[in-house]
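Please see the structure below; I have some questions.
Every protein chain but one is kept in place in this view of the complex.
Every chain is named by a letter (A and B) in the order it is written, and numbering of its residues begins at 1.
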Amino acid sequence: MNTLVNIKNLSVSYFTYAGEVQSVRGISFDIEKGKTTALVGESGCGKSVTSKSLLGLIEKPGVIKEGSQIFFEEKNILEFTDKQWFQFRGKECSMIFQDALVSLNPTMKIGKQIMENLQNHNTDNLPLSKIRQKAQEMLELVGIPDSRSCLDKYPHELSGGMRQRVMIATALITNPKLLIADEPTTALDVTIQAQILELMKKLQEKMGMAIIMITHDLGVVAEIADEIVVMYAGKIVERGSNEEIFYNPRHPYTWALMKSVPRLDLDNKEELVTIEGTIPDMIHPPKGCSFCSRCPYTMNICAEHEPPNTDFGDGHQVSCWLTDPRADISSVPFQTGGAVNV
Amino acid sequence: MLKYCLKKAGQVAIVMLLISFFSFAIIDLAPGDISSMYLTEDMSDAEKQIVIEKLGLDKSMPEQYVAWLQEALKGNFGVSLSYKTPVAPMLTKRLPSTILLMGTSLLVSLALSIPLGLIAGYKKNTWIDNIISGFAYFGMSIPSFYFGMLMIILFTATLHWLPSSGMHTVGVNTPSDTFQHMIMPVLTMALSTMASKTRYVRANTIGQLSEEYVLASKAKGCTPAKILRKHVLKNTLLPIITILGMNMASLVCGSFIIESVFGWPGVGSFAMEAIGKRDYPIIMAYVMLSGFILVAGNLVADILYSFADPRIKRGIDIANGK
Partner (left out) sequence: MENKIVFDENSFRRLEKKEKDLGTVYHRSFWKEAVKEIKSNPMAVFAVVFLVVIIIAVLLAPLSPYDPNQLNLANKFAEPSLQHPFGCDAYGRDYFTRALYGGRVSLLVGFAAMLVTVFIGTTIGIFSGYIGGKLDMLLMRFTDIFLALPSMLLMIVLNTILKPGMTTLIAVLSLFSWASVARITRAETMSLKERDFVIAAKNLGANSVLIAVKHIFPNILGSVIVAASLGVASAILTESSLSFLGLGISIPHASWGSMLQEAQGYILDKPIMAIYPGLLILLTVLSFNILGDVLRSALEPKIVK
């Protein structure tokens, strides 16, 4: 088995002032060892909440609902005790965040912050000098020049790209099996973005960890992802390999997402597609398909019933009524049917 | 860094000038002729004239102010109207006991408010937070002199445990005796300055705990205790330094009122007495002294803070082209 993480029926709700916000509504997917899985969707679709669940970082008023399971190497991490969590976080699975400036403690030196992760999981009883040396090696590895003096700097003295490199060094110093990257390039300049993605790819080859890349930027996804999971309003609407999703999207939302970014490799005369409307109210999620109100091909059934999950082989799965052979697919510009088992 | 300190010191000088001018102007506007306190019936007009000229009372207010300022800068705050002796030595003689009271109260209030605020912030909205916050509300809302009076009622009038007034029992001069006299004034003053500090530490702790670096530390596998100790504590306590500076105001004014309640022989009760007698040179000197303690406290706090927080220190150095 090459599966590292197996998420089954994960549901997370936030109990807020206005009511229960159902951020994630029963999603299931796998993460392969050493592969990169991209979680794609608009803000508020539940992708960050999904990643936080993986580290047990859902806090009040958020609650992981009964019946959810997350297996990490066959252990259900949702049943972990506090102590098991402390050992798990940072060691088995690390996380990097969108804005490295606020994710680093402003009054603690860089070196100390990197070393802290290894010190928390110092099972080999390395002496402090060794840990410091390891931290310096990590800084070299992530491409920070003058790594020795960087150890004694404060976060505000580095540039945005350098800070994100420090975050990566911190996350990877323990050699984790899974790295969760929550929009790691969103706050960076485009040129720096490419450098960071390149670095992550290189480090993945070298260290062999799996990566969950959370992003709304399809450029990032195309660059780095092996598998893509498209989320919409707390549900997975489509998932499949990078090529399948990019070249053969079968869900109107995925299709519109792909067409909403300008691409250099396709015919430039193609018009960009916009998705009208906003994501639905997650306190009262719609009865049927959640994309229903924004979908240009809505049928009567869509508003009434949730679409079933249809498998097209090779892990390409779609949740949409359009894949039903009885569907009205007139003027639908992408391939819908042809499922392996209807 | 030096430039920054100098700039801050310059600001202090300006505020001090403003305070002095403001107070001087108010006193000048005061009803009643100051010279009448120096003149006696049996003086001849010529003698009276000499006294008035000596006091500078024939000159305009700005001229008088400049003259006063020149002397004040030399440490000469004039002669008391009621005691007929120089003001400065009388104040400096009483200053140590006021500093003893203020310093001890400051330490007590810090030692209590920091842990209380941290606990309340960390245990936000639990019963322990409710108790601490309720206590802070109480401290914020009770007039300090009333709290002092309640202590006297309880510990002196009812229990006869502690002396209600003064710094020593007559004829006794032992540290333990002074300590007994200090307990009530120190606690009263500490309570009144504690409330705002506790609330501040609490709010700051809550704010820091919601910062993303706390989440990132959790993702590194830090335990809550470690996050509090290694990350949150320093970031929470740094701004306390500036709050200390601002607290100087309540300390100075607190000492004024509390010294009067407990008959503490410091500059505050001395000034209180001077106010009763409309002894303007003493009032003026006291205002300058308190103003100085207050503004200088702020200055020291600002400079300390800029040293303690790496962001500010480097920021200042960069701004100054280093």
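Rule of thumb we're sticking to: contacts are C-beta pairs under 8 Å (C-beta built on N, C-alpha and C of every residue); 3 or more make two chains touch, one makes a residue touch a chain.
Computed from a predicted structure; not experimentally measured.
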From B:87, B:209, B:244 or B:287, residue that would touch the chain that is not displayed: B:287
Residues in chain B touching the chain absent from view: 15, 18-19, 22-23, 26-27, 29-31, 134, 137-138, 140-146, 149-150, 152-153, 156-158, 164, 249, 252-253, 256-257, 260-261, 272, 275-276, 278, 283, 287, 290-291, 294-295, 298
Residues from chain A at the interface with the omitted partner, ascending: 16-18, 60-61, 277-278, 280-281, 283-284, 286, 292-294, 297-305, 308, 321, 324, 326-328, 330
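We take it that only the chains that are shown with their structure count from here on.
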Chain A-chain B separation of Cα centroids, rounded to whole Å: 54
Contacting residues of chain A [partner chain B, same complex]: 55, 57, 85-91, 94-95, 97, 99, 102-108, 116-117, 120-121, 154, 156-157, 167, 170
Chain A-facing residues of chain B, complex: 211-213, 215-223, 226, 230-231, 234-235, 238, 309-311, 314
